[in-house]
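Here the complex is missing one protein chain, while the rest keep their positions.
Up next, chain A:
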Amino acid sequence: VLHTTRSLHTSQQSLAPVPPLPEKGGEVRHGLIPEEFFQFLYPKTGVTGPYMLGTGLLLYILSKEIYVVNHETAAAACILTVIIYAIKKFGGDVAAFADKLNEEKIATALAVKNEAMQTLQTAIEQEKKEQWRVEGRSYLFDAKRNNIAMLLETNYRERLLMVYNEVKKRLDYQVAMQNLKRQKEQDHMIQWVERNVIQSITPQQQKESIAKCILDLKALSKSAQAAV
């Protein structure tokens, strides 16, 4: 239902939220006559003024038959009795039910608003946390730089080791070659010398040396027997 009679936001406060509805309506006495009427007559006639006015008017209208009593009067009386009885009996329950409906609507709207505010709050906190994280990016880059430096160092040292090993292998080879050559020369020379010496031993010299040895042995055996 579009309330065309309600004034729209035309004033400067159009951005403010809509003011809430008033809690209770205008005071009405006996369900029909607004309280302003009683207040209007109170200074002049006191409390009973409006009632006297009402009674007087009623008697005047009935006696002059400005209001004619007919079958509709009886019908109106019965209907009014039933209506008043129903209002008195079920008014409270209906009011409570309507209030409950309103409460539920307001509660859902409030829940939506609260949830929206909650999500925005968590979003703000996460954003702040991200901003705090951004401050640490210098540490991050330092760590990365350290890592890379270490990698480069390791690589460099590995290659250094490789170079050292290769050079050592080549030098060892050279040393081994020299050793082998010298040993071979030595062996060869020894063999050559032995061969020549053995060749140079003539049979004559051999006999003389064997006889000398036997004499020496005899002499030694004599001295040995003496020692035992």
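A few remarks follow.
Throughout what follows, contacts are C-beta pairs under 8 Å (C-beta built on N, C-alpha and C of every residue); 3 or more make two chains touch, one makes a residue touch a chain; residues count from 1.
In this section, contacts and distances are computed from a predicted model.
Look at the chain that isn't drawn here: its UniProt entry, checked against "Auxin-responsive protein", "AMP-dependent synthetase/ligase domain-containing protein", "Gap junction protein" or "ATPK synthase", names it "ATPK synthase". Checked against the full complex, the candidates A:Ser63, A:Gln131, A:Ser200 or A:Ser223 give a single residue touching the omitted chain, namely A:Ser63.
Looking at A:Leu57, A:Ala74 or A:Ile87, the residue that reaches the missing chain in the full complex is A:Ile87.
For chain A, the list of residues touching the undisplayed chain reads 3, 5-6, 20-26, 28, 31-32, 34, 36, 63-65, 67-70, 87, 91, 95, 99, 102.
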